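Structure first, then comments.
With one protein chain removed, the remaining protein chains of the complex are shown where they sit.
For subunit A:
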Amino acid sequence: MERNVRPAVRVGEPRPVLEVTDARCHVRHGDARKDIFTGLSLTLYAGQIVDLVGPSGSGKSTLMECMAQLNADADATMTLDGRSTDGFTPEQWRTQVAYVPQRPVLMGGSVAEAIRYPFTLRVRRDSSVRVPDDDTLRRALDDIGLDDVELDRSPQDLSVGQQARVCLLRTLLTGPKVLLADEVDAGLDPDNAMRAAHLLKRAADEGMAVCRVRHREPDGMATRTLELADGVLTDITGRTAAGAARTAGAANDTDTANDTDTTDTEAQA
């Protein structure tokens, strides 16, 4: 399953958007230094959804924060559309590699204001991304099962599940190239989780590279599934969740990095 070679890009193959090598994270507890992970590599392709699974505390959220250059303890060598991180300010990078945190945070007096907040930031002041008008917001909310949420409603009145979807929508509307969704369907019932999944699927179909941290059963949307456990990232695409956990545990005795770029051929076909 694991061939440590880079795939040659062929015609018709998916286009790599975000390439991550040597992702590493250490935390300090007093004098002791603990490695959460080191030397991880992965590539996210345009139009694909990649699921990131693994036990709690294995560092899935940290890996996502690392990709969005948000975690103070984690770093990686990365390129976006072939341009290295050096070519971006952290703010520019984050508008393109957008992380949606697990905990929904909505600021502002109304749902509309909360969704438009990212558009008020300096980094978007002269950008081509259009501020969504009321009609766009209305349609987008209806799409994800929030047709009963008025635009002028206070965001604090929404349920946690509703807030999670509004947060996801807010980031999608800013049009990033890569979307990192950290368990955004955790608080949702199956119907609404499916709606959120379809929203991401549509974004991927339009060319976005999507990565999801998930704890739910597979929903058939993911092109690939990666498992992060004990500091090692393994492609478990096509295996059952239970089997994957066993195989991953047996296969990952070493602490070496493994490249998952090459293991998605079945899913591509």
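Keep this in mind: contacts are C-beta pairs under 8 Å (C-beta built on N, C-alpha and C of every residue); 3 or more make two chains touch, one makes a residue touch a chain; residues count from 1.
Everything below uses one rule, namely that contacts and distances are computed from a predicted model.
Engineer: Absent chain per UniProt: "ABC transporter permease", "Aspartyl/glutamyl-tRNA(Asn/Gln) amidotransferase subunit B", "phosphoenolpyruvate--glycerone phosphotransferase" or "Sigma-70 family RNA polymerase sigma factor"?
Structural biologist: Result for the unshown chain: "ABC transporter permease".
Engineer: With the full complex in mind, choose from A:Leu70, A:Val131, A:Leu151 or A:Met221 the residue touching the hidden chain.
Structural biologist: Residue touching the chain left out of view: A:Leu70.
Engineer: Among A:Pro14, A:Gly47 or A:Pro118, which residue is in touch with the absent chain?
Structural biologist: Of the listed residues, the one touching the omitted chain is A:Pro118.
Engineer: Which parts of subunit A face the unshown chain closely enough to count as touching?
Structural biologist: 27, 68-73, 89-92, 94-95, 98-101, 103, 105, 107, 117-118, 121-124, 167, 171, 174
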